[in-house]
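One protein chain omitted, others in place.
And then chain A:
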Amino acid sequence: MSRQLPIVARTPFPRAAGPQLADAQLRGNLRRATRTIRDKRAAVVAEVPDWELLRDRAAAVKDDVLDRLPQLLAQFEAAATAAGAVVHHAADAARANAVVADLVRAQGVDQVVKVKSMATQEIGLNEALAAVGVTAIETDLAELIVQLAEDTPSHILVPAIHYNRSQIREIFARRMPGFAADSDEPAVLAAAARVYLRRTFLAARVAVCGANFAVAETGSLVIVESEGNGRMCLTLPDTLIAVVGVEKLLPRFADLGDFLRLLPRSSTGERMNPYTSIFTGVTPGDGPQRLHIVLLDNGRTTVAADPVGRAALRCIRCSACLNVCPVYERVGGHAYGSVYPGPIGAILSPQLTGQDAGANRTLPYASTLCGACYDVCPVKINIPEILVHLRQAGKPPAAERAAMGLLAWTMRDRRRWRAALRAARAGGRPLRALTRRGGGRLRRAPWPLSAWTAHRDAPLPAAESFRDWWSRTHGR
């Protein structure tokens, strides 16, 4: 029996958004948090005079990777193997989970520590390991909060963004062994997590990580994090298992420069990333002595073959698009039903799974196409364009198809359009008389326009259309 991947939405987006919109606490938490990060990002990006050039170059490098994926994967595998790593290939989530589970069990342990990783979230690795009796402990503070709460992440970079500090104190008090603090000061909470995690690090023999970048030229993996907990996982245990999406490749080591400038400013709003770990294979006597790299496809090759949709694979998981998205700000990450929420999630989840998976087909419609995401994307993914592209493969209700077809038919011909304008005006006349007190606006309309009037008045057709005015004033 196959479990549903954590990138498959169970509930159609409009329905999933409802309870989130009604949660005043969540709305407040999200509003505060996204605005803080958004403003920080805008300030540090404005400091970089060649930002647009960096974006163009980074997009071109990623497109080159997608063009030469098989060749670069082979180059990466050869270099990593030569440096002492063992490279595995996983076509899908089930295969990747099985490979990791076997590697963990081969070490005879029932507990692993984890570096924050979207790839392992995507495949549901923690649940797969739990099924074979292995406990995976998240060591990124925010991931730890989410894990202790038995919740799911709601943001790519800040998975616990939907909690405020008093909610976090409650979670710690309920679930963290040995937690005794009665304060919700961030320093107190962080100190408690540090004590708990320190014990875990020292006992760990196997760690699991992802990678922000994988350099084909050298076989190196690069991990970018803020807390130093990742580095503990990367250096203390004997065995390290990295699960890396195939699109994380960069051709050359020198390509890292641009990306390490783009990523921190876009994600955390920092000029430079605090802990950047770059490691290549195994170094005898230093760090993990067994390095396994699981290269994960899980739909990526299919996405790379779509000339429009493939740009989604440029993504470096910075979250800038989430932080500026007016839809994300109001509904949070859980409404998207995927570990990839927000604008990037709306184009990534349905492409990775295929649009028929669960309710993923509803995700490309979860946007006004306002374009704020495209403006901030450090690798220039034209998210609105891909949203529209995915809508083209949509399966709208028959009534909508009929209405849109009728409208297009009417508008293809000036005579039909003019007749429709006059019919609408005639139909609107009695309504206009009825709604005179409301300024000629309709307060309540029958389905499907009730969706409109639930939130706003509807206009009535003008007493005289523009073209009739033109004929009257400018006609012969």
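Operating definition for what follows: a contact is a pair of C-beta atoms (placed from the backbone, for glycine too) under 8 Å apart; a residue touches a chain by one contact, two chains touch by 3 or more; residues count from 1.
Methods note: contacts and distances are computed from a predicted model.
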#### Entry: Listed names "Sarcosine oxidase subunit delta", "Exodeoxyribonuclease 7 small subunit", "Amino acid ABC transporter permease" or "(Fe-S)-binding protein", with the criterion being the UniProt name of the chain not displayed
"(Fe-S)-binding protein"
### Query
Of the listed residues A:G133, A:P274, A:G354 or A:G405, which contacts the missing chain in the full complex?
A:G405
### Message
For chain A, which positions touch the chain that isn't shown here?
### Response
13-14, 17-18, 21, 326-327, 330-331, 365-372, 374-375, 388, 390-394, 396, 404-405, 407-408, 411-414, 417, 421, 424, 438-439, 441, 448-449, 451-452, 454-462, 464-467, 469-470, 474
